[in-house]
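Dropping the structure in here first, questions after.
Note that one protein chain is taken out, while the other chains of the complex remain in position.
We just call them A and B in the order they show up, numbering each chain from 1.
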Amino acid sequence: MDTPSYFPVPPGVGMEDNFLSLDDILLSQERLPVRTECVFPRLGFLEKSSDSQDIQEGTKMELPLWLCKGLYEKKRKVLSVELPKIYKEGWRTVFTADPNVVDLHKMGPYYYGLGSQMLHFDSPENPDIAKTLLQTFIGRFRRTMDSSQNAYNEDTSVLVGRLDFLEKVLFKSGQSGLNGFQGWEKGQAAQLTASSLVLNYRKRKIVDIQS
Amino acid sequence: MSDALSEDGSDINQDDSQEDVMTPAELIDKLEQAWLNEKFSPELLENRSEVVECVMEQLTHMEANLQRVKKGDAKAGFHRMEIDRIRYVLSSYLRSRLQKIEKYFPHVLEREKSLVEGQPSLLSPEEFAFAKEYYANTETYLKAVALKRMPPNLQAVDMLKAVPEPSLDSFVFLRVKERQENILIEPETDEQRDFVVDLEEGSQHLMRYRIVAPLVSSGAVQLI
């Protein structure tokens, strides 16, 4: 039986993110197109395309999600965040027609995660975005399931290649269920192996002795 | 040796007179139910120290008896196999509790703090000590590797917010042990309406843990 020695904190998926989740930290680095709604004094050096000392009001630039969330305020407009195109109406229509045709890895890879985070920024389109995210997930579920349950011992890179990050996590949990069962059926579970914790511990001890 | 339980069983189960007459076989069943429930419930369940202690006593008692048995006794082998099986369930049960404590430690400790007089604690004394130590170690570690290098106003981490809470809205698979009527199922979407189901004895279901949580702790349903 394989018991991991460390249980990573899972991503928050919805609007809330998990502070200790590595996946959510990576997600927070995603860049968003923004427009400044006031002057950012003496920060001109951050914006390579102009020589001015300040970042002028109305400048278009890209900022990571974590910074956008920190600077965004409903009452006092510091910046406005634009929707990445994958969440705009044009793409939403594509998703409604057939969610399975889209390569979410290329377009994302944090399609669901980033989409949910976008709901933090006020927009009349938010309800539609939320609806599309849910419908896309449901529409693609069957394919994620079938590929994860049929792909035992096969090259899964093509299948996985088009999945969003979240779908990939699900794909893996589907695969581990399948692999666990097939391994049991073949009698692999009957063979005892040393836990990875023990193996690593031995290695560490050797290193300790050497140093 | 089959009635070894009765000598010590009475003082442990004062508050639950039904359990006074539990046979060892029923005790093992109880342990297995607790094991499966703990494995599959999203939150940490109330500790079953009384069951754990009784099982430990049974095992110690049986092992002491086996010491006295002659070598090559066929029965001893049967007993040892059974002991190994029970021991596996016991340690797997305790281990799955420790895993949950590690996963949800700030929330587990918070709940202990807010216990009302007379409300039972979720943790055994040993688990409580483990949770406290785990909390302290995590804090010390975070401080040593990162926080002490941060600006002073950013050196605190609110563990209750940083560590995700158990999600009671998770779905669970369950088998009904005692028939239940009129269980209210809330709708998933705006277009649906709520409805009620009867849970027949022996039937199996998939639904949200939140709905059946009280039935899990009362033993009316078994998570599978």
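One rule holds for everything that comes next: contacts are C-beta pairs under 8 Å (C-beta built on N, C-alpha and C of every residue); 3 or more make two chains touch, one makes a residue touch a chain.
Assume contacts and distances are computed from a predicted model.
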item	value
Undepicted complex member, UniProt protein name, chosen from "Multi-domain containing protein", "Dolichol-phosphate mannosyltransferase subunit 1", "DNA replication complex GINS protein PSF2" or "serine C-palmitoyltransferase"	"DNA replication complex GINS protein PSF2"
Of A:V9, A:L67, A:M107 or A:V169, the one touching the omitted chain in the full complex	A:V169
Touch with the omitted chain, as defined above, among B:H79, B:K132 or B:K177	B:H79
Absent-chain interface as seen on subunit A, which is shown	1-2, 12-17, 19, 69-70, 112, 116, 119-120, 126-127, 130-131, 133-134, 137-138, 141-142, 144-146, 148-149, 166, 169-170, 173-174, 176-178, 180-181, 183-185, 187, 189-190
Subunit B, residues in touch with the chain not shown (by the definition above)	1-2, 24-25, 27-28, 32, 39-40, 58-59, 62, 74-75, 77-79, 81-83, 85-86, 88, 92, 157-158, 161-162, 167, 169-173, 185-189, 192, 197, 202-208, 224
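The criterion applied here is as follows: only the chains that are shown with their structure count from here on.
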item	value
Inter-centroid spacing, subunit B versus subunit A (mean Cα positions, whole Å)	33
Of subunit B, residues touching subunit A in the complex	99, 102-103, 157, 161-164
Touching residues (chain side subunit A, partner subunit B) in the complex	7, 9-10, 12, 18-20
